[in-house]
Every structure is written in C-alpha cells, then in structure tokens.
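This is the structure, below, for whatever I ask next.
The chains shown are only part of the set, and none of them has been moved.
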Amino acid sequence: MPYSYKQIISLPLREKLFHFMKNEKIYHVIFAEQFNRDVIDRLCRIADVLRKIAQTREGQDFLRSLLAHKSVMLYFTQPSTRTYLSFVRSCQYLGMNYANVRDPSISSFSKGESDIDGVLTFSNYFDLIIMRHHEGGFAERVAYLMNDSRLKKANIQVPVISGGAGPDEHPTQALLDMYTLCRSFIWRPKKVDGLHIGFMGDVARGRTVRSLSKLLTRFSNIKISYISPQELKIKEDLRKWLDRQRVDYYETDNLNELIKELDVVYVTRIQDEYDTGNESSDLDYSKFHLSIDDVQKMKEEAIIMHPLPRRQELDPNIDFDKRAKYWEQEVNGMWIRASLVAFIFNVDSNILDYYTLHHSH
Amino acid sequence: MPYSYKQIISLPLREKLFHFMKNEKIYHVIFAEQFNRDVIDRLCRIADVLRKIAQTREGQDFLRSLLAHKSVMLYFTQPSTRTYLSFVRSCQYLGMNYANVRDPSISSFSKGESDIDGVLTFSNYFDLIIMRHHEGGFAERVAYLMNDSRLKKANIQVPVISGGAGPDEHPTQALLDMYTLCRSFIWRPKKVDGLHIGFMGDVARGRTVRSLSKLLTRFSNIKISYISPQELKIKEDLRKWLDRQRVDYYETDNLNELIKELDVVYVTRIQDEYDTGNESSDLDYSKFHLSIDDVQKMKEEAIIMHPLPRRQELDPNIDFDKRAKYWEQEVNGMWIRASLVAFIFNVDSNILDYYTLHHSH
C-alpha cells in the first residue's frame, strides 16, 4: 500500500497523539485524549466569547468574515442530527462554504471507488474534512493519510475532525460535555475539580461515556460512578486507563444508593445498534431510566446530562426542571465546535481580540 | 406529556388562530384562515416590491443583508419540488443560512428519537422551521409546542411555517394562488372581488382547493364552482364553512355548462397518494382534463391555474396560451414566500422603505 499507517495505528495511544499535531498545536481531532487542560480552557473561553459576539448583527458579520475563504466537506455515512447540524451551523457562523456527502450511493463509491480515493478527492476540493464513518477507525486512518509528506508537498493536506467513530470515540461530544460542565459549575470556587459524576446506562458502549471519562482525568479530585446493568459495565481498557490515571471510580447497578451524592447524572441510551445478536432486547433496562421521582432526590445544584437522542431512559417531564441541561448541551455543542474549527484555522485570537475591543468594558 | 396541546388541538379553528399570533401579528403559519384581507394585501405588496428590487445587483445585495443573521431549517419528510425549492430561493434572496432534513433515515430519528425531540433540536440551532410532514397535524402540534412558555424562557422559541400538511392544509400555496389572482386581475376596477372561480378535479382531497376557497371568502361577491366526479366532491366541513361565510358556491360534474362564465379555471391533479384502497384507478377522470378545445371556449381575459405537478389533466399544449398562469404561479410562490418570511422577521418595512428610496420616482 502506498499510504502506510498500519504500524502507527497499532501504537499505544500516547505514542499516537503526536501524529495529530502540527506546529505544536492540535491539527486533526480524533481522540478526546488530545485535549489537555489548557486546550480545554481555551476552547471553552472562545466558545463563550463566540456566543456573545453572535448576539449582535455586527458581531455575526464579523464572524462570517473570519473563514469566508475556507471550505468544509461534511462526510457522514452514519445517521446524525445533532453532530451534523451543529457542525453545519458552526461553519455557517464562521462564514465557511460547505458541501456534504451523506448517502454514498449517489457518489462514486457506488462505482467501486475506494474510501481512501474518495477522501483524497475531498481534500483536493476542501480545506477541512469533518467525518463520521461506519468503519470504526476510519477517521484515524484518514488523519494519518493526510500526514503523508507527499500530500503535504502536493498542497492537498487538510485537517480531519472526527464526528464520532464506531462505539469508541466521539471527541467533540466529550468537548461539548466538558464545556457544559464548565458552564454549569462556574459558580463553584473549584469549578469542575472535585465533582462527582455518575454515568448511567449502557456505559460499555456509550462512546460519550468513554470519551468524557478520559477528559475528566484532566481535572483534579474527580470521582466517577458507573451505574449500569452487569451486562453493560465499562470495558477493560477504560478500567485500565482510569487505574493508570489514579481516578477514583466506582461501579454499581443501583442509582438510589448514589443519587443524593452526585453532582452530575449523565444518562445514556442503550446502544443497541452495536448489538451483535439480540442481547439488548433481553435486558431489563428500566432500572436505568431516570424518572421525575429520581430527580426529586437529587441535590438542588446538581445537573442532568444526556448526549441525546433519548428513548425511554429519560422522562420528557424532566425537561424543564432547572437541573436538566441536555437541551443546553446541544447548543453548547454548536459553540464549542465553532470554537474548535476557529482554533484549528488559527483565528481564535482574532475572535478574542474582537471581543476585547467591542464587549469587555 | 410535558408538552400539552391536546386540548388546544381539538378546539374549533376560530379559537385556535389566536395561538399562532405574537404581538398581534402572525407568528406561526399553519392555516390559510390566518390571513385576513389586510395581511394578504400587505404580503402581495411586499412580494411585488421584492421582485422589483431583485432586478438589480445592488437590490439583491440589499436583500441579502436583511436576514443574514437568521437561519432556517427546512424539514420536509414528504416529496416536494416547488414548495421546497421556492422556500430555498426565498431564504437565499434574503441572505439566510439554511440546512435541510429530507431523509429521516440519515438523522437520529433512525435511532428512535421522537419527532418532538427532533424539532426541539431544530429550534435550538435555527431561527425558523419550515416543514412538511407525513403526519397531518404535525406542524400545528409543533407550533403549540413552540408556544410553551418554558421554551420561550429558554430562548429557543422559533416560528413554524407549514409547507403543506396532509390532505388538508397548505397555507402558503393558498397565498401564492391569491397573489396570482391579484396580479392577474389588477386591470379590473374591482380586482379580485366578484370573480367566478371554478375548481376542477379532485376537489375532495386537493388541499390547495380547500385552502384557497377559504382565502377567497376574504373577498366580496366571490362565486365558486366545484367541478368534480361524484366520488371526489368537496367534503362536509368545507361545505359548512362556505355556508357559514355565505359564499355563493355551486357543484357540478360538467365543465362545459360553466366554461364560458368562469374567470378562473383552477385545475387539480387526482390526489391518489391519499387513496386508502385503489379507488382512484376505477374513476374516469378524463372528463376533468382541460384540453386545448376547452380553452378556446374560455373568456379572453380568463386565466388557467394549476398548483402543479400535473399529469394528464392539463395538456402541455396549453402552456403558452396567454391565459395559462401556472408557470407564473410557481414564480409567484417564490416571491410571496420571501415576502412572508420577511414579514415574520419584521423586515417588511425595511423592504418598502428601500423601494421608496430607490425606485418610486
């Protein structure tokens, strides 16, 4: 194969991360582990500023001028509403041109074109590829491909952002969850440090659980509880990561014993699209539904999160409880993604400068 | 259910209309009955002005600046060419950003998300939802949902425009038809008042027939004839409405006895997509086809309308008869929809002011 990445792809994660950097800065976005505390803080800061600037027409005009010379391919071969639309809106706020491929049957893939050739074509026409692909590690492969020095030379190297990859990775979801925590606990002197987060549901296959757990290790004194059926406990590799990072975590199948202590109840849907047989349908998942009664037992200042979409595990009657933050999570996703795109194209300083000049007095 | 609208939805229409207003102005667009004579006149006036402004590049630049800070979700789960594309062009003329969901299988609905959650997501990301949904009353439900005071408080309340709902309602089609009548009969001293309109074809299930009939009651001395097979006569509720409004209407299955008197022949397609069995295929619909010979019998100043798409009921040889107005109807649809969107976002006065300043001397 002319595009070799097989060796890199089997490296341990910490040796991989370097490959997603350019000029000592994040370039491709593939794993939540790429974001350290400084980057998280900066991205959250830019997101906060972006949404304030966007409140005026002049502000929006300014934002649309920032990346009017850049273009994006949104390549989503798996269903998506929130991730897709929030990226679209992000790019529109930043004035970017975009196109999408969502149905491979109307593209040349239907004539037997390889995925790699398709992606090289995208990089020929666009300045950024945002992608969700049915093949788990595909975005990672594309990132390595883009690093090929011959592409760099041919001037068709572009950054790649994963919009969710298989059951394992969803780095921008982890970012928006982190951003939601930062905004929700801004009143605490220690902010996110020292929180107790409870993930409830399919913690084995919920990629948001996995990605956010890892980001949380960037903060101090975090306590994590995983509340799930026996059959859907976290997997060995996450357990090892938590041990290595010396995170204080706990596993249970009983929300009740914990609910009064939790600062965050992060509910997740059963991810039966990853069933290999029919295993999920035999499970009694009802113990892992959050009800209005459960919410009554929560701390006054605790919050409820959910990556959405939901099914029965989260009662819509909870929606307007002040602790419910999942609809805000959606909006946060749009702003943190805009922040990330601005960061990758190095216009984040322009945004902060504009804000200093026009708002902060 | 946390979002309650069941009580409202069963109210008589006249008690409902209030719920689609905001600050004493139309906010959601769900029923043709929402448009009174003043609003129709204003929307037609804005549409006339819009198309004149758009004839120059400077004019187009001005229009695109009007709503460059606003965004639209086009959520169409049923096939559409004209309504969809004319709304797209309307929004492009006004400089709006937009995205669409036309294939629910590539969105989170395929993961079991409820329609309501989907729409709440749209309202989180966009400033306006334009929708056509396979479930008849869905746009109406969404409008009530958007009125929920808790959404208002959370600042995610947005207006909803129906782009056609089931067999019953298509308010913007009624508007464009009305606009076509106003433009076509501008030479008459009484304009639309006193016209005799003949609807021919599937008047039972043609939603445009139903919606336009209701709008026509805003005008004086209108006479309506419904020319249809026995099996596809107008339904009881429309008959009741017409009686209550004291409209002079007439039903027949014979175009010939009327054709010399009609000012408007409004032809419609058989709506067999609403067949419950195979009923339409047994019908002899050929009596309700408009031919070149029929057109010869029409008044010189009469007009022919059709909501399109057509099949055999309207001979393409008629297309270039000066009485044929259906291709103009399409274009009128684009301008009246742009007018409506401008009206809802309260930039209609800006448009009239610009016109006064640049054109009318």
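Labels A and B are assigned to the chains in the order they are written; within every chain, residues are numbered from 1.
In the analysis below, a contact is a pair of C-beta atoms (placed from the backbone, for glycine too) under 8 Å apart; a residue touches a chain by one contact, two chains touch by 3 or more.
All values reported here derive from a predicted model rather than from experimental measurement.
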Next on the checklist: Out of the whole homomeric complex, 2 chains are present here; how many copies are there altogether?
Outcome noted: 3
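Everything that follows uses one rule, which is that only the chains that are shown with their structure count from here on.
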Checklist outcome for this item: When centres are defined as mean Cα positions, the distance from chain A to chain B in whole Å is 41
Checklist entry - Which residues of chain B touch chain A in their complex? => result 1-3, 68-69, 71, 73, 97, 99, 101, 103, 105-113, 116-118, 120-122, 124-126, 150, 154, 156
Checklist outcome for this item: In their shared complex, chain B is touched by residues of chain A numbered 57, 60-61, 64, 76, 79-82, 84-86, 88-89, 92, 102-103, 269, 273, 308-311, 316-317, 319-320, 327, 330-331, 334
